[in-house]
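Taking it in order: structure first as structure tokens, then the write-up.
Heads up, one of the protein chains got dropped from this complex, but the rest are sitting where they should.
Order as written gives the chain letters A and B; numbering starts at 1 within each chain.
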Amino acid sequence: MVKFVIQRLGYMVVTLLIIITITFFLMQLLPGTPFSNPEKLSDRQLEVMNAKYGLDKPLAIQYFTYLGNLIQGDLGVSFQSQGRTVNAMIGERIGPSALIGGQGVVIGLILGLILGVISALKHNTIFDYGAVFIAVLGMSIPSFVFAALMQYYIGVQWGLLPAALWKDYSYSIMPSLALSVLVIATVARFIRSEMLEVLGQDYVNTARAKGIKEVTVILRHVLRNALIPVVTVLGPLAVSIMTGTLVIEKIFAVPGLGEQFTLSILVNDYSVILGITLFYSALFIFVIFIVDILYGILDPRISIGGGKKDGTS
Amino acid sequence: MKKFIFFLFVAAFMIFAAGCGFDNGSEDATSDNEDTTSENDTNNENSESEGDTSGEKVINLTQTADIPTLDSAHAHDGIAFTVLNNVNEGLYRGNENHNPELAMAEDHQISEDGTVHTFTLRDAQWSNGDPVTAHDFEYSWKRIFEVVGHYNVMFETAGIENASAIIDGEKSPDELGVVAEDDKTLVVTLEGPNALFTQLLTFPVFLPQNQAFVEEMGDGYGVEAENILFNGPFVLDSWQHDQGWTYKKNPNYWDADAVNVDEINVNVVKETSTGVNLWETEAVDRILLSSAYVDEFQSDESFNTEVRPSIVFMRFNHNLEQFQNANIRQAIDMAIDKKGLTDTILNNGSVPLYSLVPYEFSYSPDEEKDFRELNGEFNQGSVEEAQELWEEGLSEIGSDGFEVALTVADDENHVKSAEYLKNQLETNLPGLTLEIKTVPFEARLEQEKAVEYDMVVSTWGPDYSDPMTYIDMWVTDGPANRMDYSDETFDQLVADAKVETDAATRYQLMLDAEKQLLDEMHIAPLYQRADSLLTRTNIKGLVRHPAAPEYEYKWIDVE
Partner (left out) sequence: MAHHKPEITDDLFVHEPLEEGKAEELAGTPSNFWVEAAKRLLKNKGAIMGLITIIIIAILALVGPLMNQYDYQDQDLIRSNLPPLVTGMEWMGFNGEDSHGTNVYAEREVTDAPAWFGTDEFGRDLWTRVWKGTQISLFIALTAAFLDLVIGVIYGGVSAFYGGRVDNVMQRIVEILVGIPNLILIILFILILDPGITSIILAMVITGWVNMSRIVRGQVLQLKGQEFVLASRALGASNKRLMWKHLIPNVMGPIIVTLMFTIPTAIFFEAFLSFIGLGLQPPLASLGTLIEDGYQEMRFFSYKLIFPAIIISAIMISFNVLGDGLRDALDPKMRK
């Protein structure tokens, strides 16, 4: 197991290196320059600026220079906001994103679990259809419409929460709620479908036959097994929500990372693209790693470490 | 084994939590920020409640993006220019009528040949107590060349001695024609007389910088509110990246008596709908509307539209045979119902444009007449006339129709315009097929610069308040030409205007140049942009200049 963990950590480094390499070279193919206000930049200015930032050097040299700095933990300086280091930009932006994302995932997980369990236990009843309806509506109405409606009613009409901006804790509640919609839908659908599956299994009948309390059966036997696909989806979903979502951050004027990332790609802010890509992939790969380990804990029948045991016969 | 796995899980979770410790750290930082902002909030509340008694005046504005940088050498966008203009001050400042007025300089002497300008500075100080000296100007101006600022070409436009040569790398920044003779006297040498010089001096690249402070801050100069010094009507009290910033009245400003408000908060709001909701909760006092909201608010007394000098037009690729034909270009331009475009489709106050230089932008030096009034509107006519031109053009190139692509950037209004143009042109000009190609902004620009398009919807905003900012775009091989247009007569007119010292003659040359370009419609102007805005009716005295720096908060007031 220890060997497995070390091996995976080694793979992580290699994977990240490949991601950075591919992104680095692909990024160069995007049209345009990394400098801001390109509309007014003349070719002559461009030449001088390329020279200043070392962009006139061969790509290979730029690449190794970048890797060199990366090893020292330096992600470079933004082209668009001169003087701002990418480290500082990510550091400042991830806080709000992680806060609203984290809250959104927690709210979504709790509500989604409740909805999912209700609809599975009351299969094919009005409760089930109601829960399915809510979950499906949650994913078929785009989050921007939902967020805008929330902002208008909760923020403007009823004045319960601040409509937008980012000043104190109360400002984080509405964006979190808006983000939780997708999580609720995802969790509820998977829990329902999985629980239905598990409820029909022999060991559940056995457990019931043994006279174990229904609550215990549901919690220990059914829910635990139903959680596995949820973990698979929820891990990566949590990463992508917590590292920032363009739409919600824009609508609620939250200074998060999601908006920054899309913008940096559209304006070719090379160092910011690479920095956020690295940050995001590292987090993502790490969470997948955790998810793989969680499989083992949630379901003892799975062994991911020893492939040979149950590999090809 | 199970226990071990459990332990491993806990350990992994701790690592994960520690990984989020990064987040937690910044969350702490945010909560610190939150604390400070909420303190500010309470301050605001205090100040507002005091406002009733002591008359503290606070205004809340919005911007669509963060300030990229506050280093005047690197600043390159409207938002940074506006902030710099209000927290710093150069030799001149634009007044309510957009004319340059002496600011940091109290006197300006010009030599007889118009090349040597001597400025005498008034007594003023930086926010750290240092006096503002002529050396601060000399340092800042030369520094722009050392750090290769975006807008160092403004020095070339201003005609300051050696600016071109320094940009080309033939001379060193030290040789720029600016010398501080003593703490109070700044001497600027031009390569020739320049009618635009004082106008250009209001542009933020000409702001002073305190050498000792800049060097102390190093790379961090202008990155945070604490990393810059102020000598303007306001100081930047706080700057939360991507959330907003706060101006406070600068008590040490030389003309502090003219400044009426005590505090201006600017919030970064990227969505119009968000802005509208904030407006309705009274969190902000002025917002920009998109056309979708115009119908809803246009009868509101807070509603107004402001015509801006930036223009939207189509470039024709002059390498294509069909676009070398004057009749075809004229037909395409004439066949578009531009009024329908601005009034129904865009619906945001934009004005149909039939020329290069926009309305209400420039006035003749002698008669004070609008450039537009003097040159009139080009190529107006009915659809039938357009069709006649079209038939004639087609027979001249020996064709009965053709298909062209219209490249357009992914801006909402531009895409709408393109959809409208496609319908107008295909309906009105039989035989013409238009294929719309929407591309990201950067891609449009790249295709435009390489002249790899058929027709493209382009924009241009003025760099300074003079028609030349539009006219010199079209000289042969000019960096803004981007359509391989080349006309000797036109080039000559522009070259003459640039060296002409008599203001009236120079103006006439520019009028002639516009005629030369538009008599045969080498471009197809579409509309002049306008902003639809909501502004609280008690806010007065906000000055908006046609060219950068855009906003002047110095005289703003709340009644």
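Throughout what follows, a residue touches a chain if its C-beta (ideal position, glycine included) is under 8 Å from a C-beta of that chain, and two chains touch if they have at least 3 such contacts.
Fair warning: this is a prediction, and the values are worked out from it, not measured in the lab.
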Option from A:Met49, A:Ala88, A:Ala148 or A:Ala207 whose C-beta touches the chain left out: A:Ala148
Of B:Glu175, B:Asp255, B:Glu392 or B:Glu419, the one touching the omitted chain in the full complex: B:Glu419
In chain A, positions touching the absent partner: 11, 14-16, 18-19, 22-23, 26-27, 29-31, 124, 129, 132-133, 136-137, 139-142, 144-145, 148, 152, 186, 189-190, 193-194, 196-197, 200-201, 228-229, 231-233, 236, 261-262, 265-266, 273, 276-277, 280-281, 284-285, 288, 295, 299, 301-304, 307-308, 310-313
Missing-partner contacts on chain B, residue numbers: 272-273, 276, 290-293, 295-296, 337, 340, 344-345, 347, 409-410, 412, 415-416, 418-420, 422-423, 435-441, 443
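Rule of thumb we're sticking to: only the chains that are shown with their structure count from here on.
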Inter-centroid spacing, chain B versus chain A (mean Cα positions, whole Å): 36
Of all residues in chain B, those that touch chain A in their complex: 1-2, 4-6, 8-9, 12-13, 15-16, 19-20, 22-23, 25-27, 29-30, 34, 37-38, 41, 66, 68-69, 71, 74, 76-77, 148, 150, 152-153, 167-169, 219-223, 240-244, 267-271, 273-274, 277-278, 280-281, 283, 440-443, 445-447, 459-460, 463, 479-480
Of chain A, residues touching chain B in the complex: 1, 5, 30-33, 35-45, 48-49, 52, 77, 80-84, 89, 91-96, 98-99, 148, 151-152, 155-156, 159, 162-169, 242, 250-253, 255, 259-260, 266-268, 283, 286-287, 289-290, 293-294, 296-297, 300
